[in-house]
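To keep things clear, I will list the structure first and then write my remarks on it.
With one protein chain withheld, the remaining protein chains of the complex are depicted in position.
Labels run A and B following the written order; every chain starts at residue 1.
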Amino acid sequence: MAEDLVLDIKDLVVHYETEDADVCAVNGIDIQISKKRTLGLVGETGAGKTTTALSILNLIPNPPGVIKNGSIHLDGKDILKMSQEDLQKVRGNDVAMIFQDPMTALNPVMTVGEQIGESIMLHQNISKQEAFEKAKEMLKMVGIAESRAYDYPHQFSGGMKQRVVIAIALACSPQLLIADEPTTALDVTIQAQVLELMKQLIQEKEMAMLLITHDLGVVAEVCEDVAVMYAGRIVEKGTADDVFNHMRHPYTEGLFDSLPNLKQRGEQLVPIRGLMPDPSDLPPGCSFAPRCPYATEACTKSIPPLKSVEGSKTHFVACTAYENPDFSLRRNENGK
Amino acid sequence: MIKYIVKRLVMLVPVILVTSFLIFWAMSLTGGDPALMLAGDNAQPEQVEQIREELGLNDPFIVRYANYMKGMVTGDMGKSYVTKRDVFKTFMERLPNTLLLGGTAVVIAVLVSVPLGVYTAIHQNTWKDTAGMIFALFGTSMPNFWLGLMLIIIFSLKLKLLPTGGKGGIDSLILPAVTVGFGLAALITRTTRSSMLDVLRQDYMTTARAKGCSEKRVIFTHGLKNALIPIITAIGLQMSLVITGSVLAETVFSWPGIGRLVYDSISKRDTPMVTGSIIMCSILMCIINLVVDLIYAFFDPRIRAQYSKKG
Partner (left out) sequence: MAQTNSTGNTKHVKKRTMLQETWRHLIRNRGAVLGMLFLLFLVGAALFSPLIFDYEKDVIGQNMQDRLMAPCAAHWFGTDEFGRDLFARVIYGARYSLIIGVGSVFLGLIVGTILGSQAGFRGGVVDSIIMRGIDIFYSIPNIMTAVVIVSLLGTSTVNLMIALAFSCASSFARIVRASVMTIRDQEYVESSYAMGLPTWKIIVKHILPNCLSPIIVQITLLIGTTIISASSLSFLGIGVPAPAPEWGALLSAGRGHIRDASYMCIIPGLAIMMTVLALNLLGDGLRDALDPKLKK
């Protein structure tokens, strides 16, 4: 099992230390991704998803970001203990990242061919010209005419730019692809195209992927495994089937309740009440407790650990309520 | 692109016409009576009248202006009242000296300030940043002719290392160029720093890091190339400061450039020289501005595209 892991994050803690406050963005998370698997990391804005993603490349801006604790093993090597030179070899080569906003993720004064080629040139020790030729192939692979390698980002549409970003990320066929909300900034029609492209390329290149999103629909479309993140902690994780069909955490339930259901159009959407807690001032117990409809006195006392769900090897949940064996979520009861 | 350049050059014509008209008009109001000056103190009224007729001073203003412009096209801007030499020729003789001084100053300023600006931006909010910013603050607060005087006191009079003025070898260029370049360096340092700080926050910098670029490559290949546009703008805008600085530095160091020429002509009330020099200076500025715009296009593909469309 352990050899199979491409990514193994253990007890990662990341804080942003500013003059005014200590922002606890990520508070002890564990994430494992096996070869060729796709994990969806789901959560609201500000849950610490992007921070997690940047930690994997050791790219947290410091200052103010500080990785306080934990380890990130990539194919057995600890990223956090690497020298700058080794890190540069890993970035773009073993792990690559697709960013949220293709409008700003490309350098406006370099041709897209140069930008794709740069990554190949850096990691494969080939000349700029050869790299440029390979960049053209990459463009073709993401469905853009080779001749456009000489164009600049401002000459591309949003969807096309994201294709270019994908081409940059995949240029060196990394083992792990991190996609940080790759479709959020795109039009809905383009979203599906880009997603389809990513899915296809990942299968072709046999890559593992960490897909970060707040869109459960995207997760359902692409991911085999799902982790739900709330206020810097993983509150539930398991296979897509575990989380979508047998959800255990009240927060996960809340997320699904706020989604429209095509089968029952008459049903009212239930938003999760309240707001995410201020990450510089987290409540002492379960951070979801102040918003949780099932919360009890016990929830505010201690932080619930992630425990495996009875009868499942893959499904984990962090909720105090399950200490009572009779507890079950409203949604699951209705379903039964 | 070439179309654009041609278009810009054509657009220069009305600008030059308007500026030269204004300058010509202003100077013709102030110059006193040139005929009287030329004729000398004990001239007969008939002699004065004759000179007046020869110079066409009795013509109406518009005619004189038209004649002046006609002359200008062929490089004839009249003769100096004082030295009797051709204005255009004198200007052109002096111009290389000013270009040498200004050019050296700009080169020194850029070589110092761009690296310093990048350095302070990377080390934002550290003592290195503060030190750099204090340097820049003093640079912008110092009148540069005073800096020139201080440099003379220190390097020429106390240390006796460099000449106090005049144009000789390369050593005579150092102090005037530093004088002109110092304030410029301070301004460019500030611009580079803020432009770089802005660029450092951009997403494409993270993209570059995520690709595996070394920090050096991220800063210089990806960062500086993007930060350059505001820096070039700043340098372009400061060109008039370079000219102003040159006038003062040339006065302080007796450097035989156009600044010194204008100053001398003003103090001698040599109207054709002043008029001609100022008109030529404004043409020079227009050309510098055009060159700056073209340099933009060289560095920024978006601007390049715009120019081609317009052209």
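Keep this in mind: contacts are C-beta pairs under 8 Å (C-beta built on N, C-alpha and C of every residue); 3 or more make two chains touch, one makes a residue touch a chain.
Keep in mind that this is a model prediction, so the values were computed, not measured.
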Selected residue (touches chain absent from view) among B:2, B:29, B:62 or B:170: B:29
Absent-chain contact - pick from B:50, B:67 or B:140: B:140
Absent-chain interface as seen on chain B, which is shown: 15, 18-19, 23, 26-27, 29-30, 137-138, 140-143, 145-146, 149-150, 152-153, 157, 240-241, 243-244, 247-248, 251-252, 262-263, 266-267, 274, 278, 281-282, 285-286, 289
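In the analysis below, only the chains that are shown with their structure count from here on.
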Whole-Å gap separating chain A and chain B, where each centre is the average of the chain's CA atoms: 54
Contacting residues of chain B [partner chain A, same complex]: 202-204, 206-215, 222, 225-226, 299-302, 305
Complex contacts: residues of chain A adjacent to chain B: 54, 57, 59, 84, 88-93, 96-97, 99, 101, 104-111, 118-119, 122-123, 152, 154-155, 165, 168
